[in-house]
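Heads up, the thing below is written out as structure tokens.
Apart from one protein chain that is not included, each protein chain of the complex appears where it belongs.
For reference, chains read A and B in written order, and residue numbers begin at 1 within each chain.
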Amino acid sequence: MIERYAPLLATIVVFLAIYGFGAVSYNNFFSTLVFGDLITDNAFVIIAAVGATFVILSGGIDLSVGSMIGFVSVALAALVGHGWHPLAAAALLIPLGALFGAAMGYLIDACEIQPFIMTLAAMFLLRGLCFVVTLDSLPISHPFVDAFAGWGIPLPGDGRISASGLLMFAALAFGIVLAHFSRFGANVYAIGGDAQSARLMGAPIRRTITCVYALGGFYGALAGVVYAFYTGSGYPLAAVGVELDAIAAVVLGGALLTGGVGFVAGTLFGGLIQGTIQTLITFDGRLTSWWTKIVIGALLFVFIVAQRAILRSTRTRESLA
Amino acid sequence: MQAPRVELTNVSKRYPGVVALQGVDIAFAAGEIHALLGENGAGKSTLIKIMTGAVGRDSGEIRIDGAPVEIATPTAAQALGVGAVYQEVNLVPTLSVAANLTLERQPRRFGFIDWRKAREAARESLAKLGLDIDVERSLGSYSLAIQHLVAIARALRPETRTLVLDEPTASLDAREVDRLFAVMRELKARGIAIVFITHFLEQVYAISDRISVLRNGRLVGGGLTRTLPQVELVSLMLGHELQALEARGPAAAKKQDGEPLLAVENLGARRVIAPFDLSLRAGDVVGLAGLLGSGRTEAAKLIFGATPADSGTIRIDGRPVNWRSPRQAMRRGVGFCPEDRKREGLLLDLTVRENIVLALQSKRGWFRRIPRNEQDRLADEMIAALGIATPDAERPAGQLSGGNQQKVILARWLISDPRILILDEPTRGIDIGAHAEIIALIRRLCAQGLGLLVASSELDEIIAVSTRVAVLRDRRKIAEIEGEAITRDAIVQAIAGP
Partner (left out) sequence: MSGETVRSRAPRAPVAHSWSDRRALWPLAALAAIFLVDAFISPGFFTVRIVEGRLYGSLIDILYRGAPTALVALGMTTVIGARGIDLSVGSIIAICGAAMTWLIHADVSAPLVLLATLGVGLLCGLWNGVLVTVFDIQPIIATLILMVAGRGVAQMIDAGMIITFRNPFFSSLSTGAVGWIPSRIVVALGFYVVVWLALRLTALGLFVESVGSNAEAARLTGVDARFVKIVTYLISGLASAIAGILITADVRGSDANNAGLWMELDAILAVVLGGASLNGGRVLIVNTLLGVLIIQSLTTSILVSGLPPEYNLIVKAAVVFVCLLLQSRPFRSSLGRLLRLGRP
């Protein structure tokens, strides 16, 4: 029992340790204000990372998430500029994102194209579409967006859980239910663990893979909407490299990049670990932002090597059994 | 025999380059444990894959309970009551036991999986096999024995009438085997037809009711277990196809003084093969005889350094040379043609020329590259000398037929000028013509003063080429036969044992 949850527990412990370190080291760090901001600032990354979790659990990878966020944000800005209601634009763009993901997933399975290279092409395509829509930053000025940015559930102290944060939690909850309580979720885990066996056990591979990338597209587009509302603008170079942040969040969340093992809830903490490191470095005036990347890289290294070691030890146990 | 539950008539299957099954007629009866025996590549896996819908057949008919059926997918096979447990447990090790047992048939409530019920169902199905384990732990965290039992539990659905068990005992200890056998007897009593694939003869006699032996894609014999003596069974399995081959009186063991070329003492590795001794002189051909799983391949790989040994010494010309990698063995003049050509031998994407020069090049190292014209010359020479059927040396090796691929691997070692050559199943999956050529080649090499070690499942082949035979059983060397004493009967008796 405990063994299965060990990586998740490790992630939570790391998060608490980093957060605790901040609380002890800096005044005002341990406050609802900082915590609320942490949630708000990282909401879109975590939403995208939930989608990436499904893709990685299935044994694939999605490099197009950052471009998807960028594209949705500029498309939304452009549509609002043409007089659309932001919600109407979101209602159009989110299914479109899911459809785009589904097409990728279908081609990956049907044409046996490596997910890595397929989503790379998609990344170029979506980023290119960003530039076609606009070359400059487009402001999104609409009362609804202002209201979205201003609204929040007040917490004791000065902090609040913003609308972005709430959306993130909703998306996370949906992901958890889907991963752990639906047949689709069970099939994703099975395919990521051993696609050959999963097929022999009757799991529908093509349908599941198509849905997995559709889900990745859905979450990517949703992250784009949240990002656009949160920043109040659309910018064609927005969210460059967020796919890596998302993948890092999934790995730090305890998922195996080879697929089949991990928890959607872990991704929340993986994302929060990255966010907390960033906050810590901002709090400490002396350190500069590059430390974020180095620390995250080092954490990635530790997690990956530890996973590898665990995997190896179980394998030797098997072969000796 | 009762009415057959599953009946295959005249079933054939051909893969590119190999005929896997040829006109096989076989029937599996209700309430009977039917042992299916044969060497690697005999067609066992293909047969059960056809029965379980994993591959399609080329021709022939399948009947279930008398009615002709088409089995297109594993799901269709399950629906027709045919369940299977494969050798490499075909479950997902990263999933929990409960998730493995209920995948695609989870109990649901309001559309959500009801895990409490799923766990109950999982526990129930395991309880039927006398297993009480934590179903929430991942399958991979359990021993292979448990994993096999879980796989059986998954294969046993209410509608299952036929159960295929592919080498279920390969990695189990004696107690676990007993437990599995108890389960099998219980299932047999329930009227389920069990197809039991194994290479352990004592297990065949301990539990099966009927035996069938496959060899090179054909059904070569069988019968009721109690009427088939073990000696006859071993003889069936070791084949009798080389009568055409000239019967050579085993070469008289050459009298030679001095140190043997290769001397192996007490070489062994835990769980791989028990420590054994072996010596090889120039001009010797030592045969490694034994059934599948007897340790033939393991012994060969250990000597070559492909598998690390944990005891013993290897001497070349009397000097100890404890190599730990194939590279070191090669530098000392040892070559190795593996049994599994596609996975361990050939570089399928590379050309015939590149495959042929690789061993010589790795012997020479990085900086003394064999010039291209010399490569061409070497390749062309070997193609001519061994009669490799290829339009030219620039054809990818993967496009050649099995016999020619084997010759390419032989050519690779021959140009690297070895003193000792280890051949594991040199004629596996090769047509008769090429077969005779390779046997002739082995004799020629031996006459040239090479020391050869030949592991083979074909007894006649061993007899035809060997000056000495080491007999293996259950991963242990049990006898050594020399000179005139090398006869079919002597080896079969040794393998069948007391």
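Here is the rule we go by: a contact is a pair of C-beta atoms (placed from the backbone, for glycine too) under 8 Å apart; a residue touches a chain by one contact, two chains touch by 3 or more.
As the structure is a prediction and not an experimental result, all values here were calculated from the model.
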{"item": "Of B:L126, B:L180, B:V195 or B:V357, the residue in touch with the unshown chain", "value": "B:V357"}
{"item": "Among B:E70, B:E374 or B:E394, the residue in touch with the chain that has been omitted", "value": "B:E394"}
{"item": "Residue of B:P74, B:P260 or B:P326 in touch with the missing chain, whole complex considered", "value": "B:P326"}
{"item": "Options A:S25, A:Q196 or A:T288, residue touching the unrepresented chain", "value": "A:T288"}
{"item": "Touching residues (missing chain, whole complex) on chain A", "value": "61, 107, 110-114, 116-118, 120-125, 127-129, 131-132, 135, 244, 247-248, 257-258, 288-298, 300-301, 304-305, 308, 312"}
{"item": "Touch list for chain B against the chain that is not drawn", "value": "14, 17-19, 216-217, 304, 306, 325-327, 330-331, 336, 338, 343-350, 354, 357-359, 361-370, 389, 391-392, 394-395, 400-404, 412, 429-434"}
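Here is the rule we go by: only the chains that are shown with their structure count from here on.
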{"item": "Chain centre separation in whole Å, for chain B relative to chain A (CA means)", "value": "46"}
{"item": "List of chain A residues in touch with chain B within their complex", "value": "1, 3-4, 177, 180-183, 186-187, 189-190, 192-194, 196-203, 256, 260-261, 314, 318, 320-321"}
{"item": "Touch list for chain B against partner chain A, complex", "value": "54, 74-75, 78, 86, 89-96, 99-100, 103-104, 106, 108, 111-113, 115, 134, 136-138, 140-141, 143-145, 154, 171, 271"}
